[in-house]
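Read the structure below first, then the notes.
As you look at this complex, bear in mind that one protein chain is not there, while each of the others sits in place.
Naming follows writing order (A, B and C), and every chain is counted from residue 1.
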Amino acid sequence: MNKLIDRSDALNYIKDGDTLLVGGFGLSGTPLTLLDELANSNIRDLTVVSNNLGEVGKGLGKLLVSGNLKKAVGSYFTTNRDAVEAWKEGKLEIELVPQGTLAEAIRCGGAGIGGFYTKTGIGTTLADGKEQKVFDGETYILEQAIKGDVSIIKALKADTLGNLIYDHTARNFNAVMATAGEIVIAEVDEIVEVGDLHPLEIVTPHVYVDHVVLNKYVKKGGVYVESI
Amino acid sequence: MNKLIDRSDALNYIKDGDTLLVGGFGLSGTPLTLLDELANSNIRDLTVVSNNLGEVGKGLGKLLVSGNLKKAVGSYFTTNRDAVEAWKEGKLEIELVPQGTLAEAIRCGGAGIGGFYTKTGIGTTLADGKEQKVFDGETYILEQAIKGDVSIIKALKADTLGNLIYDHTARNFNAVMATAGEIVIAEVDEIVEVGDLHPLEIVTPHVYVDHVVLNKYVKKGGVYVESI
Amino acid sequence: MLSQSERIKIAKRVAEELSEGQIVNLGVGIPTLIPDFLGDKKVFLQSENGLLGMGPTPDDENVNMDLISASKKPITMEKGASLFDSSDSFVMIRGGHIDVAVLGALQVDQYGEIANWAVPGKSILGVGGAIDLVAGAKRIIIACTLQAKDGKSKLVKKLTFPSSGTRRANILVTEHAVFKFTNTGTELIEILSDISMEKLKEITGVEFGYDNVKISSSKITK
Partner (left out) sequence: MLSQSERIKIAKRVAEELSEGQIVNLGVGIPTLIPDFLGDKKVFLQSENGLLGMGPTPDDENVNMDLISASKKPITMEKGASLFDSSDSFVMIRGGHIDVAVLGALQVDQYGEIANWAVPGKSILGVGGAIDLVAGAKRIIIACTLQAKDGKSKLVKKLTFPSSGTRRANILVTEHAVFKFTNTGTELIEILSDISMEKLKEITGVEFGYDNVKISSSKITK
């Protein structure tokens, strides 16, 4: 498969100051292997767009500890106390975005849409300073599309073309992030032959996937544990 | 199945002057049975949102002949000469929308999004009078969401909850129209038990479907022919 | 701290508000207890991380941490369930396709405006899908204690915490009472504990109507 690269080579596509779209909801659907590579790298000043920052010391939480991050854009950071601390100490910028707005903004980033008017957030401080417009008597606020220099996402399987399927709710933000990164790197548990994934089963068509990396973690008891 | 209704009862949900979202690309994915009911009804002044108006005397083309339509919103009417004639004679209003803008506007209608800025149409007469905005140095035009009073769509199968799957490229506009109608009526070839459609296979979750009607046409040689 | 029996009382009462066949999104905390009290009533649970048709917690051997609820707990899929990505999940939520959202709250004002995501003066670092649900669900039920830990009423004349949006809640279910919100203000519709009307007025400081109050204190299970 010519999209398959070594996990360490994935870092060649990521540079200081990049905006990274990182899949996952909590730790589910998170590219743990790629995040380990990043945490062990000297890449700095990253802006990460992700629903949350993993957990303390896990997933994206590792990048906080290792100091790769400048800014985080997402919907929920409260449960990672490292993130809260880093923000309080001025070491991490945080931009809070409602979860649905985040998903939609990323979809627009991949869809040639510059911005959209949403009904979410009207009357909240998150709408402060945002343009408003009335359509059919209802007020909406303008949100801008989000794009990434690189998307790092997690899928269950890729075929050798790069078509992807996801594990249940681990699909979450991964499918939209696959469309919105200038470069898209998918971490997968398994690579199968072309034709093994049915056309009706494929969630992310191969056009969106530039590189594929094999997950070094294996699942035991429903959780990814480091492979031996 | 309590969402199943007789095809003639579908007309109870549609009234004079309604905006109807009608699935299909050409005749594929078109609710032929429901359109027959409409063509035989006295319902008038409908605005139809559909990629095209079927063919002469077929699909939505029947509504043109039977005089149910006031206006058509879609991307391609040239191939139905009845539509061209009706427009020339002032009997049919036509609003031309690029195909991608049409699909996106309907998706927004179902998604709580009032409008969106697209790169499609910049520099064309279709952008005349439309608001423009620059995002990241690129110009986009504002398009408004499209909603329907009723969506009539075509799926391959429904389960008894109303989950839907589609036949190959017959999915086309049906999936977004399922989200954007105040009332959604799906015409299907077959109703199966709950559990017969796999969670990963379901394209339209049952939440979007209000009523289901059985297709009176059967497929022979790859084409729907009237059942005997 | 609310006792488990009071949490269950709130969950039971909210369960009565749900109807057969509804699409329901349950927030964290008390709302997650509701499925246990639905009896024969079939509702469809939506989880904003991408599932419609959420089933109960699996046995230990069937746990897959890639099949989880929005509270990040392992779940199962019911027959007829469907999976989708986050953007499609919020098409469902924001687009008005969820019949009922049952949410917790920090404050609710006398017209039903909700504050449920941020405390002023504290770091505001989490919003999740809360304000999307407030903006989009057809009906909003707030399930929470009447008073915060500091004793202050959560039902208030005017929000002092950041609003979750201009969309208002329909009803508020607490361990003591159920309130309904209309354009003209709050109406007490049911008393669920031994609390007196005077005490309820004293705690909340909100002028509520009470022309048609149901007294259900017999339901108390202490």
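Points to keep in mind about this one:
Basically, a contact is a pair of C-beta atoms (placed from the backbone, for glycine too) under 8 Å apart; a residue touches a chain by one contact, two chains touch by 3 or more.
From a predicted model like this one, the values you see are computed outputs, not experimental measurements.
Taking the full assembly into account, the omitted chain touches A, B. Considering the whole complex, the residue from A:55, A:82, A:104 or A:159 that touches the absent chain is A:159. Residue B:174 is the one among B:33, B:160, B:174 or B:215 that touches the chain not shown.
Interface note: of A:51, A:101 or A:179, the residue touching the hidden chain in the full complex is A:179. With the whole complex as reference, residues 25-29, 51, 75-79, 83-84, 87-88, 94, 96-104, 106-107, 118-126, 156, 167-176, 203, 219, 221-224 of chain B touch the missing chain. Against the chain not shown here, chain A presents residues 107, 110-113, 159, 161, 163, 179, 194-195, 197, 199-200, 202, 205-208.
Here is the rule we go by: only the chains that are shown with their structure count from here on.
Note: the chain lying farthest from chain C is B, by mean C-alpha position.
The highest number of C-beta contact pairs joins the chains A-C. Once the centre of each chain is set as its mean CA position, chain A and chain C turn out to be 29 Å apart.
With each centre defined as the average position of its C-alpha atoms, the distance from chain B to chain C rounds to 36 Å.
Chain A and chain B have centres, each the mean of its CA atoms, that are 33 Å apart.
Multi-chain contact residues, meaning those touching two or more other chains, occur in chain A at positions 104, 118-120. Shown for chain C are the residues in touch with two or more other chains, namely 77, 83-84, 90, 93-94, 135-136.
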